[in-house]
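Worksheet: the structure to be examined is printed underneath.
As you look at this complex, bear in mind that one protein chain is not there, while each of the others sits in place.
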Amino acid sequence: MPGNTFGTLFRITTFGESHGAAIGVVIDGCPAGLKADIDFIQSELDKRKPGLSTITTQRKEEDKVEILSGLFDGVTTGAPIAALIFNKDARSKDYESLKDVFRPSHADYAYQQKYGIRDYRGGGRSSARETAARVIAGAMAKQLLNTAGVEIYAFTDAIGKIKMNRDATQKELNNRFSNEVRCPDETTAALMKQEIEKAKAEGDTLGGIVCCIVRNCPSGLGQPVFDKLQADLAKAIMSIPSVHGFEYGSGFEGITRKGSENNDEFFTDEKGNVRTRTNHSGGIQGGISNGMEINFRAAFKPVSSILKPQQTINQKGEIAEVKIEGRHDPCVIPRAVIVVEAMTAIVLADHWLRMRTDKLY
Amino acid sequence: MPGNTFGTLFRITTFGESHGAAIGVVIDGCPAGLKADIDFIQSELDKRKPGLSTITTQRKEEDKVEILSGLFDGVTTGAPIAALIFNKDARSKDYESLKDVFRPSHADYAYQQKYGIRDYRGGGRSSARETAARVIAGAMAKQLLNTAGVEIYAFTDAIGKIKMNRDATQKELNNRFSNEVRCPDETTAALMKQEIEKAKAEGDTLGGIVCCIVRNCPSGLGQPVFDKLQADLAKAIMSIPSVHGFEYGSGFEGITRKGSENNDEFFTDEKGNVRTRTNHSGGIQGGISNGMEINFRAAFKPVSSILKPQQTINQKGEIAEVKIEGRHDPCVIPRAVIVVEAMTAIVLADHWLRMRTDKLY
Amino acid sequence: MPGNTFGTLFRITTFGESHGAAIGVVIDGCPAGLKADIDFIQSELDKRKPGLSTITTQRKEEDKVEILSGLFDGVTTGAPIAALIFNKDARSKDYESLKDVFRPSHADYAYQQKYGIRDYRGGGRSSARETAARVIAGAMAKQLLNTAGVEIYAFTDAIGKIKMNRDATQKELNNRFSNEVRCPDETTAALMKQEIEKAKAEGDTLGGIVCCIVRNCPSGLGQPVFDKLQADLAKAIMSIPSVHGFEYGSGFEGITRKGSENNDEFFTDEKGNVRTRTNHSGGIQGGISNGMEINFRAAFKPVSSILKPQQTINQKGEIAEVKIEGRHDPCVIPRAVIVVEAMTAIVLADHWLRMRTDKLY
Partner (left out) sequence: MPGNTFGTLFRITTFGESHGAAIGVVIDGCPAGLKADIDFIQSELDKRKPGLSTITTQRKEEDKVEILSGLFDGVTTGAPIAALIFNKDARSKDYESLKDVFRPSHADYAYQQKYGIRDYRGGGRSSARETAARVIAGAMAKQLLNTAGVEIYAFTDAIGKIKMNRDATQKELNNRFSNEVRCPDETTAALMKQEIEKAKAEGDTLGGIVCCIVRNCPSGLGQPVFDKLQADLAKAIMSIPSVHGFEYGSGFEGITRKGSENNDEFFTDEKGNVRTRTNHSGGIQGGISNGMEINFRAAFKPVSSILKPQQTINQKGEIAEVKIEGRHDPCVIPRAVIVVEAMTAIVLADHWLRMRTDKLY
């Protein structure tokens, strides 16, 4: 059953396995007339590229994007945009020892049950390497949204028990990729890095929270009932490997407030713009953006690929010990930040196009 | 742009406004040969019916379901099942005073911006009354899942600051609808009821958490990449009015654990079934159910319709005071529990059918 | 598996059986702000209403449309529009004798094989009565297209061996529903009527051709590759019961022309409009409307419900004779003309909305 396509009007289909020939994406529905900046796409990919720092996997992939179709003289034509990244540093032999055992908290067992076959090399299709394809699509979505002035900022809000306990300034947001952990607060970032290095030294891993805010988003994005903006964002974000939670606006914390404390009063600002005094709605009301800042948070579990030996079973159901080799991230958050931005951009681009058919005109 | 359809193989389309002639649903894709128990559908609807207790809205709706198609001698034929509930106790005049103002934290403003027109009577399409249609569809989905033994239990886990701090027993789960707040712990339920009554007396409202667990779910549900089971569940639950957060398995809390603490080790139990010793995965790995208990939690904000006067603006952008009349729930959780179950059932039924095309056979 | 939904942005879902409680449709995606003329919808339905003349079935159905949702003060709000027709003159007992036999060239056998159960009363879901729901949706689509000036004219081009061998004038097109057979040429119409009456007297039935032309259609409708305008029109028309062929522009006849004879040369007319000297392209090039008149033809087989006794088998596979009772059309064409228009309008409305996201602006 197909499950590799996302979006309705800005629609992406990804393909490829971690240790296959290539991973890639087809973007169908990008409007004609958009000047595509390939360098920008590459710079986005570079933000999730492995091997960039001591706290990420040491797999060396250049992750160079190749655009195969959909552009003419650098401009979109309305035709599908296919893009590829060839895999270069796959070391499948690292996985030979894993072909008969199910790694704890990985997709191995579930895939085997579902399909009766699995590509065990690097996790195959279940590898987070697939998200590179999403970043390509996200980079196109961002360029589309740029024409409307929409700005998307994701950043690391927590790593394990280390949390950034304040809002970021606009300048900090602009520089969010300037440190290795992608936390806008440099002091917190340093602490987070230490924490990751410590876990790595122990052969262990950490989780955390990515926060995302969207500025200058027009009102009207999202559809009533099932395709509410928060519902589509939740699906997009929850489809990223390791994400176990999503909340927007008042989120989980807001449940202890009373309605009179939580409601966002409307007013008209000095420029004549309708705004709300608080923003517990997170920029979305009735499933539809209201022009205020959209904000949400995603909880990532600690990476399942730990280097410590673990108990598990093999394909026959017998007890087995597994010791994961291969090159892995001790914490996925720093590289996931750009993936969160990409999925956010894809959802917003889709709904920005969907909005065009709302009214008679 | 269409947004009123949910699901791929078990697909529902809802329609109708709070104060229109009727609300309803078309279920397309329910397999032929299922004996449909209409009394069961009605009993599910009765669990979200307004006016049942002192802590819910006093609108009196019988919410009687009428099945128009898709059954022959009480059995599904494969044809679409259309079901209706006629609205009987709409008091649209209660809303006359609201037609020119935007209620804080409601859909009013966003709808107006999006469509240039809105049905202000009872919130029109944005009303949670729409969820009655989902309950009908959920009741059919449950009957379908029953043939595979799948059991779904949602219940109230928190109301405002009152929280049930333990797991429910199977017996408590079976009796989860026996008290008005739908909390399996009777003592906590009593406290919750008091809390709601207190808020109601103040003209205020409360939020809370609904927890849902699924037992006896086969492995293999969910699809890799975008249509992961947790992603589709998140979308389904986040599309319910007032939900601001979704988490499954280790959720937000789990981010402070290390990988070695969070991983779920596999073993084979005495019956030969593969199980995990812990279940931080929440029954889902790589986006696919692994046969363990599925569990998730949904955060509901406090109801926006408070009876206290509030500052807002009118359609001209001028400051206005709004005092909401009408009949409203001081807390939506007790009636939302069955809606969470319905959406869960719809997602699982869909993926249970999708699973049929995974393998060659 | 769902199969009762058609369209992507202007999307309809129909439901209901011939002898069930009601038939109906949900239209999702009709833009907000369209003034809906219910009388017009009813007048469209009246064009396919049974019992109108001596050459149609004598089943008496008022076919009165009831709109349940999606309108506010008579204007579309962007919410789904649900519409119903209650069945009033179903005589299910006429079908008792047919419950164990498979009528030749009907859906009986195929449905039984597919579903293991079938609603034999009046053909259940396979009845052409379902097309009344399409006419309702088509009437809304026409009103939407009216805002762009698009004009749709279907008419009877052939009944059995009687054919209208010339183009219709604009005046004749405007009056196409003025005679019972819906043929713009009154002389031919009279011959056709005789032919139908003759077949009816023999307990036999006739087929024919419906031609459809679309005037004032903007260029740009249709999508490259799979969703070409002719492909979506073909699917729409071929989904109408009894249709066995579809051709547009040069069609089947054109295969004997050479490229140099068949190509349509462009020129700019005195008003500065780009036109072609011939129109073998039928108004569609590369899958996309080019602004010229769109034209196509649909072949309808003779009605399968003949009153003569026929050989067949029963559910046990034994030879049986079947004699169809009930009330049936000796020729479906006169009532199918409006259905062809409806499906055409639905396809064009869908592509007219889809066109809005083609370009950056």
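Worth pointing out:
Lettered A, B and C in written order, each chain numbered from 1.
Just so we're on the same page, a contact is a pair of C-beta atoms (placed from the backbone, for glycine too) under 8 Å apart; a residue touches a chain by one contact, two chains touch by 3 or more.
Note that this is a predicted model, so its numbers are computed, not measured.
Summary of contacts with the chain left out: across C:K35, C:K64, C:K114 or C:K323, the touching residue is C:K114.
Contact with the omitted chain, checked across C:S18, C:T56 or C:S304, is made by C:S304. When the full complex is taken into account, the listed residue touching the unshown chain is A:P80, out of A:P80, A:P104 or A:G282. The missing chain, though absent from the display, is touched by one residue of C:K35, C:K60, C:R166 or C:R257; that residue is C:R257.
Within chain C, the residues in touch with the undisplayed chain are 1-6, 8-9, 14, 102, 104-111, 113-116, 125-126, 130, 158, 160-161, 199, 202, 204-209, 219-220, 222-228, 230-239, 241, 243-252, 254-268, 272, 274, 276, 280-282, 284-291, 299-306, 308, 310-313, 317-319, 354-355, 357-359.
One chain is missing from the display, and on chain B it is touched by residues 9, 29, 31-34, 76, 78-79, 144, 147, 224, 353, 356-361.
Even with one chain removed from view, chain A keeps its contact list with that chain: residues 1-5, 8-9, 11, 13-17, 20-24, 26, 28-29, 32-33, 66-70, 72, 75, 77-82, 84, 114-119, 124-125, 353.
Everything below uses one rule, namely that only the chains that are shown with their structure count from here on.
Mean C-alpha position of chain A lies 26 Å from that of chain B. Centre-to-centre separation between chain A and chain C, using Cα means, comes to 46 Å.
Residue positions of chain C with contacts to 2 or more other chains are 9, 29, 32-33, 78-79.
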